[in-house]
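Up next, chain A:
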Amino acid sequence: MSAVLEVDGLSAGYGTGRVLFGVGLHIEAGEAATLLGRNGMGKTTTVRCIAGLLRPVEGTIRLAGEPVGQRGADWIGRAGLGLVPEGRRIFPNLTMRENLVAFAANRRAAADPWTLERVLDLFPPLAPRLGNLGSQLSGGEQQMLAIGRALLTNPVLLILDEATEGLAPLPREAIWRALQRLRATGLAVLAIDKHVDRLAAIAARHTILDRGRVAWTGSSAELTADRSLWERYLGL
Partner candidate 1 sequence: ADKIKVGFMSTLSGPGAALGVDIRDGFELVAKGEGGKLGGLTADISIADDQQSPDTGRQVVERFTKRDRVDVITGMVFSNVLLPVMPAILASGTVYISPNTGPEDYAAEKCDPNFFVVSWQNEDTASAMGQVMNDRSLKNVYLIAPNYPGGRETLNGFKRTYKGAIAGEVYTRLGQLDYAAEIATLRAARPDAVFFFLPGGMGTNFIKQYVSAGAQQDARLYTPGYSADEDTIKSVGEPMVGILNTAQWAHDLDNPANRKFVADFQKAYGRLPTMYAQQGYDAAQLIAAAVRDTGGRIEDKAAFRQALHAARFDSPRGRFRFNTNNYPIQDYYLREVVKDGAGRITNKTIGKVYTDYADPFAARCKMK
Partner candidate 2 sequence: MPLTLLAEQALNGLQLGLMLFLLAAGLTLVFGIMDMINLAHGTLYMIGAYLAATVAEASGSFVAAIAAAVVGTAVIGMALELTVLRPLYRRSHLHQVLATFALILIANELVRIIWGAQPIALNMPAALSGPVELAPGLRYPAYRLVVIGVGLAAALLLYVVVVHTRVGMWLRAGASDREMASAMGVNTAWLFTAAFGAGAALCAVAGALLGPLLAVQVGMGENILILAFVVIVIGGIGSVRGALVGALLVGILDTVGRTALPALFRALASPEVASEAGPALASMLIYVLMAGVLCFRPRGLFPARG
Partner candidate 3 sequence: MASTLHIGLRPLPTLVLVASLVLLPVVLTAVDQPFYIVLASRVLIYALIASSLNLLIGYGGMVSLGHACFVGAGAYTTAVLVHAGIGSAWLAWPAAALAGAVLAAMIGAVSLRTRGVYFIMITLAFAQMAYYVVVSLRALGGDDGLVLPRRTGYGFGLDPHADMTFYYAVLGVVVLLMAGLRRLLNAPLGRALQAIRDNDVRMEAIGFPVFRIQLAGFVIAGATAGLGGGLLADLNQQVSPSLLHWTQSGTLMVMVILGGAGRFLGGVLGAAVLLLAQELFSDVTTHTALGIGLVLLAVVLFAPAGLAGLWRQVAR
């Protein structure tokens, strides 16, 4: 079984301030993993490093075996990382259709590659808004668009940073279901989300960050079993 993502001893920060201290994280092909933790613990920072948007201070990151090293974010993107960033970050001056098709790629000649049609099936509310500029979309529509945009690149590793924020119950469920189906196609997923209980059902492996350090890793079973974790690290 081949590792899609291997992060080892990752340290990073902004300016002089350190935020991450030796974070490690491994994801196998077709595996779904999560990154959990309170606000400000370093989840997004980890993601930024993986996506090449933030230069690590130290540590190594390998994508599908390839060391990312000094590669630029664009190389990583083309190498098969599909990012649904925190805060949506869709392109406000492109129409919804442009946001979707501009970066579409069928890298892996996948059995059933993602197409505009499939994305619209996943998120019916988008269809009537294809002509709207990104800036003219509702919060939730933007969120769905951000997910669709990432899917259309047909990634090997999909990273969802709070991808269900601002989604109504129905589309949220749609995403959970889609993720489940996707895993069958061998797509690896790294999810960050506040709905830990739902994630526990979908993802196999979980990592909890606390003040920039890995505080715990384990399986869904272990996570659901040990409520003390929830109180200590997730505040539940």
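Here is how the candidates were picked: all candidates are chains of the complex that A comes from, given by their letters.
By our rule, a contact is a pair of C-beta atoms (placed from the backbone, for glycine too) under 8 Å apart; a residue touches a chain by one contact, two chains touch by 3 or more; residues count from 1.
These numbers were taken from a predicted model, which means no experiment stands behind them.
Asks: Just give the number of the candidate touching chain A here, out of 1, 2 or 3, all from the same complex.
Replies: 2
Asks: Considering the complex alone, what residue numbers of chain A touch candidate 2?
Replies: Residues of chain A touching candidate 2: 51-53, 72-74, 76-78, 81, 83, 85, 89, 91-94, 98, 101-103, 105, 133, 149, 153.
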